[in-house]
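A single structure is presented below for examination.
Missing here: one protein chain of the complex. Every other protein chain is in place.
== chain A ==
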Amino acid sequence: MDYLTLLQVLDSTVRLATPLLLACLAGLFSERAGIFDIGLEGKMLLAAFFSAAVAYLTGSVWLGLLAGIGSSMVLAGLHGLASITFRGNQLISGVAINFLAAGMTVLIAQDWFKQGGRTPSLIGGARFEPITLPLADTLHPVPVIGPLYHDLISGHTILVYVAFLCVPATWWVLYRTRFGLRLRAVGENPAAVDTAGVSVVGLRYAAVAICGILCGIAGAYLATALQAGFVKDMTAGRGYIALAALIFAKWRPWYALSSTLLFGLLQAVALRYQNIDLGGVVIPVQVMDALPYILTVVILAGFVGKAIPPRAGGEPYVKER
């Protein structure tokens, strides 16, 4: 494999890791506050559809992004209502959201656009365009560093840069602010937060709302940046991979970056090398596609240390005397 091919694979890794990273950080906020969320997939899917639909109808990708975030937050609110206010089962609520999104997107897409459950292709201002960073073209001829800067670091859409900046931002919020301290506490021992005179419900809704925003950006990225339009089930399990990455990352922001990059790399390799030929033994593409999931099982089986989830995760908070 030459240098240029390597850069191409890594470039594709970054593109594919971006939605995973956003969804993973979304899950991180929610689960750190004690709300398990397997509805990441559904929120992304709904956001993908509405961002594409609104971008197509208005011609503005920014309005599309807003619509995506808004729709994702509606689902997040639903999840909050079910699991925080009504203290329902968080897994069931998440599954319901996934079903709801899977059905609703196709239904509305068919009703609006009559193209078999997809949106028309987005063109021009209805899509996020790659940004060329300053000096990218000037530096291109410089050996090694030039192509690295031009091909890998430059030339992504704004959402990719936003996603990667979300990592230090999340770390800072979580570990350096009052909000972060309370958020982490509410996922570990809500009773401690409650008796300290801070609202458990308020904190958890805030976390779920942040989760909604990030899932919304992830969904919009899929439909308006990575691809040009919405197609049925376009999230393709990314919400679940993000959850696996979250466990792999032990609910920490920087680890989330590395784990989503790893999963992104696996997807990039699977995409580029459909069938890998290892001295006569052909590894079919299905194996590559399944690799992230196999990896997750291996990780969860305990080969890579122990992943301890937030202690109060999944438990509705009921005041005790």
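Some points to look at:
Methods note: a residue touches a chain if its C-beta (ideal position, glycine included) is under 8 Å from a C-beta of that chain, and two chains touch if they have at least 3 such contacts; residues count from 1.
Convention: contacts and distances are computed from a predicted model.
The chain that is not shown carries the UniProt protein name "ABC transporter ATP-binding protein", picked from "Serine/threonine protein kinase", "ABC transporter ATP-binding protein", "Heme exporter protein B" or "Nitrate reductase-like protein NarX". Considering A:V74, A:I158, A:A192 or A:I247, the position touching the chain not shown turns out to be A:A192 (whole complex).
Only one residue in the set A:I123, A:V142 or A:L181 touches the chain that does not appear here, and it is A:L181.
For chain A, the residues touching the absent chain in the complete assembly are 175-182, 184-185, 188-189, 191-198, 311, 319, 321.
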